[in-house]
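Since the structure comes first, as structure tokens, the remarks are kept for the end.
For this depiction, one protein chain was excluded, whereas all remaining protein chains were kept in their positions.
For chain A:
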């Protein structure tokens, strides 16, 4: 019964995403390759002093990304620090520096890790700060992915596109229109959209209650569409004002997956070989469905962890979503860089919790965050191509581009960054006595393997820009606030720098024509190799720590 219901929901998602794959992917390809600029865009370029026809070298592109993100970081920090003097302050005070920095880093890095409680930020900060970043940080990720696609598509080119153009087009032509449509759907379903502040009500039992209102639907839609995940309310998508019914939960999953699953088409169209897009799509889909099935199997059985203790798998889950919608949402949010939750991940079975961690530790590539999922998957494909090339006796090439020492250096560094951040973060937390004291005494509500899982989840979430958390962990301590902020920034921008350098090195190359000796990169064999590489690399790096945490707990 549960499996049938799961299958029906997944089939619905597949149908919707499948119908939109081609139009959506081709539309995005057009957006990023069109020579025409809208009036509002021309106006924006004029204000910024950008010549939209002039493309940038990878270095200039990267500088633009970094400057823009730094400006966003400072602005968001400042907004929080002065929020009590801004309109609609709701009586809230200014946010303290550490939390403000963490939040700024979190939203600029498309993570939406919330060290603050959602309701403590004013409407002004939510709208002018968070919602704006939800748009532009998502558009930044998409821009970087498109730059990498251009690198693979261009021949002997010194440039990979113009970041400002990609940023503005991604925001205005892709994210904004879909957000407006999506918000209307959510409002229809009962998601709140007002500026009412807290409403005092008297309940039936005579108690008094404060009901928080706010511009929820508008933030909700971009939170999912841009794979951001920062909820308006602290309870995130499990709050009925954000996510009132079972079908809105599935609709939100659809919004999360729409762009990441359509970008392979954009890739295929822009490189002129749509089969390559399908190959990437299938690789993502196989990993997505496989992981979903494993998570569902663990949850439906209900062994180990909180459900085991409670004697029921519904512990920490909403009755209006049930097991099925909770599992779908949990898999979707951790496999993308969203981090929105409609159930408490900490309360999943031990091995279910492990699947959520694995989903993130996979590098969030199936299908991953908007843009970041595609470029992460393409880097894995580069590594797979390298191995495959050696196995067939040819200097490896992907889409006619040679994978030489410099490309391998960039791809290898890319896969090094995230594991190093996660392992270092967890090891420091338990290895340095002072930090261990803070973790054990202040942050952790659980001991032993489950305590370790909570810390591991936090760093996996931060370094992968996911943003969800095991709720048993109090991350507002100075150590976690600072270290996770650093993990989020490094986990976002070092890979971006490496991807743009890779894009530059590909763009500079000529294309080698394909022959019978060229390894086809669109066949099932290569798809399995890419998926296998992704899984194997993750498994090898994280097996020991997972064995100590969720596996040990699950096998107890």
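Everything below uses one rule, namely that contacts are C-beta pairs under 8 Å (C-beta built on N, C-alpha and C of every residue); 3 or more make two chains touch, one makes a residue touch a chain; residues count from 1.
Here is the rule we use: contacts and distances are computed from a predicted model.
Between the names "Purine nucleoside receptor A", "Regulator of SigK", "Branched-chain amino acid transport system permease protein" or "Potassium-transporting ATPase ATP-binding subunit", the one given in UniProt for the chain missing from this structure view is "Potassium-transporting ATPase ATP-binding subunit". Touching the missing chain, out of A:53, A:211 or A:547, is residue A:547. Note on the undisplayed chain: of the listed residues A:19, A:71, A:201 or A:392, the one touching it is A:392. Contact residues of chain A toward the unshown chain are 383, 386-395, 400, 403-405, 407-409, 412-413, 415-416, 419-420, 423-424, 426-428, 430-431, 436, 440, 448-449, 451-452, 510-513, 515-520, 523, 525-526, 529, 532, 536, 539-541, 543-545, 547-549, 551-556.
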